[in-house]
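Every protein chain but one is kept in place in this view of the complex.
Moving on to subunit A:
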Amino acid sequence: MANRRSLPASFIIYLVLIAIAVLDFYPVVYMAVNSSRTAVDFFRNPGGLPSEWNFDNFKALYYRFDVLRLFGNTLFSAAAAFALAMALTVPASFAFAKIRFPFRQGLYMTIIATMTIPSITFVVPNFLLLSRLGLVDHLASVVLLWAITSVPSNVFLLAALMRGIPNEILEAGKIDGIGYVRTLARIVVPLSAPGIITLAIFNATGWWNDLFTPLIFLQSDDLKTMTVAVATILKRFDTDYPLLLAGLFMTSIPPIAIYVALQKYIKKGLVIGSVK
């Protein structure tokens, strides 16, 4: 609709956009700036600037709270969960997209319907099951739950993309006599790479930000993921706002970095499903 806009109209548009930008971004700046203050300095004037920049909070996070280990726990679990999720998702999506068999539509609807089951409704039996297997308070529990509960939405997205793979390519593969595994590895996965990257971004940021699953299944402090550690360990020091803010700031850096670096994939993923 961009045409013949009057000067006052532009002015109003900018006014609204800038006001919302300030409201959107001020808390992030507030978090970043105040994480570099001492508690004394902070409480003298919570809305002000640091009287001097002080990075002790980050040092404390590194030495006292072993933040690298917390990052490592989260990264390891997310990577393992994504590998497992893809091992389950890729063949299933391929089957739904390109293989004909009886009851395909019904099975597809079953998987899609699973998306609407709230995870809190089945967490107790899982907790009991995994504790019987000795997996509670072990990263494996979180890996399993993250990976498997992500399968339905991943299949939904990936099957939609795989339907776009031209049948000629698959048939050419068949004529060359390559088997099922090689069809997946050589043709299907490379052709779905953009979709798989989108899923990696969505799953990884979702898991990085997740509180519920790791909160319930991990209990030792040294096994916690970063987000849970902030919500539980650091919270014990909740009178030291700047320290807490430093923890929140560090928790926010990976998602923001992923977003800044990989924006175009995120947009693609969000838009699938919203526009028909």
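Here is the rule we use: a contact is a pair of C-beta atoms (placed from the backbone, for glycine too) under 8 Å apart; a residue touches a chain by one contact, two chains touch by 3 or more; residues count from 1.
Everything below uses one rule, namely that contacts and distances are computed from a predicted model.
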Problem - Name under which UniProt lists the unshown chain, selected from "LVIVD repeat-containing protein", "Germination protein", "Sugar ABC transporter permease" or "Succinate dehydrogenase / fumarate reductase iron-sulfur subunit" - result: "Sugar ABC transporter permease"
Completion exercise
Where A:46, A:134 or A:164 are the choices, the one touching the absent chain is A:46
Completion exercise
Touch with the missing chain holds, among A:49, A:117 or A:185, for A:117
Completion exercise
Missing-chain contact among A:68, A:185 or A:256 belongs to A:256
Problem - Footprint left on subunit A by the chain that the document does not show - result: 1-3, 5, 10, 13-14, 16-17, 20-21, 23-25, 27-28, 30-31, 43, 45-47, 87-89, 91-92, 94-96, 99-102, 104, 107, 111, 114, 116-126, 128-129, 144-145, 147-149, 151-152, 155, 180, 205, 208-212, 215-216, 227, 230-231, 235, 241, 244-245, 248, 251-252, 255-256, 258-259, 263, 266-267, 270-271, 273-276
